[in-house]
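My structure is below; once you've seen it, I'll send some questions.
One chain of protein is taken out of this complex; the other chains stay put.
By written order: A and B. Residues from 1 in each chain.
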Amino acid sequence: MPSLTLADLQARLGGTVRGDASVPLNGAASLEQARPGQLGFLLSRKFLAAARASGASALIVAESLSDTLPQPCLAVANPHACFARALRLLYPEPRPAPGIHPSASVAADCVIDATAQIGPGCVVETGARIGARSVLGPNCVIGAGATLGEDCRLHAHVTVQHGCAIGHRAILHPGCVIGSDGFGLAWEGNSWLKVPQVGRALLGDDVEVGANTSIDRGALDDTVVEDGVKLDNLIQIAHNCRVGRHTAIAACVGIAGSTRIGAYCQIGGAAMIIGHLEIADRVTISAGSFVAKNLKEAGTYTSVQPLMRHADWLRNAAHLRHLDGLARRIKELENQIAGMPAPTQQEPP
Amino acid sequence: MPSLTLADLQARLGGTVRGDASVPLNGAASLEQARPGQLGFLLSRKFLAAARASGASALIVAESLSDTLPQPCLAVANPHACFARALRLLYPEPRPAPGIHPSASVAADCVIDATAQIGPGCVVETGARIGARSVLGPNCVIGAGATLGEDCRLHAHVTVQHGCAIGHRAILHPGCVIGSDGFGLAWEGNSWLKVPQVGRALLGDDVEVGANTSIDRGALDDTVVEDGVKLDNLIQIAHNCRVGRHTAIAACVGIAGSTRIGAYCQIGGAAMIIGHLEIADRVTISAGSFVAKNLKEAGTYTSVQPLMRHADWLRNAAHLRHLDGLARRIKELENQIAGMPAPTQQEPP
Partner (left out) sequence: MPSLTLADLQARLGGTVRGDASVPLNGAASLEQARPGQLGFLLSRKFLAAARASGASALIVAESLSDTLPQPCLAVANPHACFARALRLLYPEPRPAPGIHPSASVAADCVIDATAQIGPGCVVETGARIGARSVLGPNCVIGAGATLGEDCRLHAHVTVQHGCAIGHRAILHPGCVIGSDGFGLAWEGNSWLKVPQVGRALLGDDVEVGANTSIDRGALDDTVVEDGVKLDNLIQIAHNCRVGRHTAIAACVGIAGSTRIGAYCQIGGAAMIIGHLEIADRVTISAGSFVAKNLKEAGTYTSVQPLMRHADWLRNAAHLRHLDGLARRIKELENQIAGMPAPTQQEPP
């Protein structure tokens, strides 16, 4: 871990230092757990008390908050982004060690940049291409004809299936699968016949894919994940989906086949989106929601049941089977009331 | 990619050609994206306009639709199945390259058919058996005593745990796990004690298992997935489940322990089925539904909340905690109305 001063951070990241710019920093932590020598950050006034009490030796803060803190501060317009960059300086990624590990199996006709690193146990099949400075962690598998751009970082056990293409600066976490077959079946006689999946999965630049997430290849045309899309763990992107640029999807989400998600969307964890839908740009789906219709307008959409004590749920949920009956009874009451004599107390005196 | 004519397809797949049977085909695409030289298909009248406008050089179509199209057509009774078979001809699977890759670790007493292919980095443990023409992709692991039938295709990073048995023509996608331990725990004193899982996972013939799906072994008896079952990605099949033949299950579904799913069922994505249930043959579960009771009759079942704009949801969902109160208030109103004077306008004039 390198040691940097607050002045070093300012020199690289901009902003204004308040207090002692020479304070040495060798790591970062939360406000609660920070010890001397560590950097913290403060995003909002809500955590001001925690910041004041923090053991951090320096803080990255919003400009409006920097005056109020006892610690030396780097005041910036976007403290979250600045802190992210400071973390990369304090915890630099290991530099690629160019070369192909002797235990890797690499087909003779692959084109692997001399600056790329192919880890132990990797398998790179015929015709694959790996760009400059890209790193394949241990036991990754790159299928025939697949391509990776520059500066990609594949962690352990990643699978990229044949023919798929991934842009620059991708980050693929352990166990994720790019380009698995879509779930294409034709019914014939008395059983299912597999429909060969001959499209590809195409990922743009700056895409991140979480652990054990799967992105299916297209059935005929391609599945497309556009630039800047961020996918968390255990997500399913089915065949022929398109995920628009800079959309972020939290863990455990499933998106069924041929659905198109717009750009700048945010999809909460465990949401489920059925197939063949169009979701507009800048749509937010709440965690746990079920989406079964097109969403043509930006906004936030939700469909979850509120949690109750189980005994309350038993009492309430039974009525969900009879909502139609309740609604009809209300209508009937309204009809009956409409035919009643006018209320007496409404009569003029 | 081989080049075939429409006549070639007819010779192998049957049907009737309308138009120029000599048109050469070297691939397939959707109606929208097809270019000359590519095959398309038309399943229903709904896409007739797209078919007419398509750049595809030929189409596979239902017999009733073939007269209406400008392109040469192969008219068949089941165009979806016929198209699936045509795809396999246009995009043949790589033939197994028999043999054991030098980087694989194969126990001396395994029985591996001479026509099988064991990829780089594979591990095949003691007593395992691999049938004719089966292919293990890179870095697969076959546990002690496990058996694979003939013509199986395991993609990368598949795990088949010890003692499990898989039939013929299985397709196992990257990262799937067959025969992991079930979640068996006994409470003892103040902590959980693991219950050893000594059953197996048994898969019939023609089973397909999606990426990162897990099928647990049985606790005592076996977990059984019958012939022709198709499982999508990221599915959990718990210990001692039985999934009936030709049932298809979409991605992200969870089925808890000892539940028996009938034959010819279709289970939508992200459905959750609790344990110890019996689901009849030919049941359809809608995507996102939660199943907590036996389903003894064929039919379609659903339990999802409709999606709303978040502001509408806030207003509506609050009442879900008070449905029982609303129902009681309706009953009370009905009682009160019943005791009211008869409506005046109902009186004879």
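Note that contacts are C-beta pairs under 8 Å (C-beta built on N, C-alpha and C of every residue); 3 or more make two chains touch, one makes a residue touch a chain.
Because the structure is a prediction, the values reported are computed rather than measured.
Across the entire complex, the residue among A:Arg18, A:His157, A:Arg217 or A:Arg242 in touch with the chain not shown is A:His157.
Shown as candidates are B:Ser134, B:Thr159, B:Thr223 or B:Thr247; the residue that touches the absent chain is B:Thr159.
Remark: the omitted chain is touched by one listed residue; of B:Leu13, B:Leu89, B:Ala132 or B:Ile337 this is B:Ile337. Residues 103, 105, 121, 123, 125, 139, 141, 143-144, 157, 159, 161, 175, 177, 180-181, 183-188, 190-196, 198, 212, 214, 216, 220-221, 234, 236, 238, 252, 254, 256, 272, 274, 284, 286, 289-293, 295, 299-306, 308, 312, 315-320, 322-323, 326, 329-330, 333, 336-337, 339-341 are the ones on chain B that touch the missing chain. Along chain A, the points of touch with the absent chain fall at residues 27-30, 32-33, 78, 80-81, 83-85, 87-88, 90-91, 94, 101, 103, 119-121, 137-139, 155-157, 171, 173-175, 206, 208, 210-212, 228, 230, 232-234, 246, 248, 250-252, 268-270, 287-288, 304-310, 313-314, 317-318, 320-324, 326-327, 330, 333-334, 337, 340-341, 343-346.
As a working rule, only the chains that are shown with their structure count from here on.
Distance between chain A and chain B, defined via averaged C-alpha coordinates, is recorded as 25 Å.
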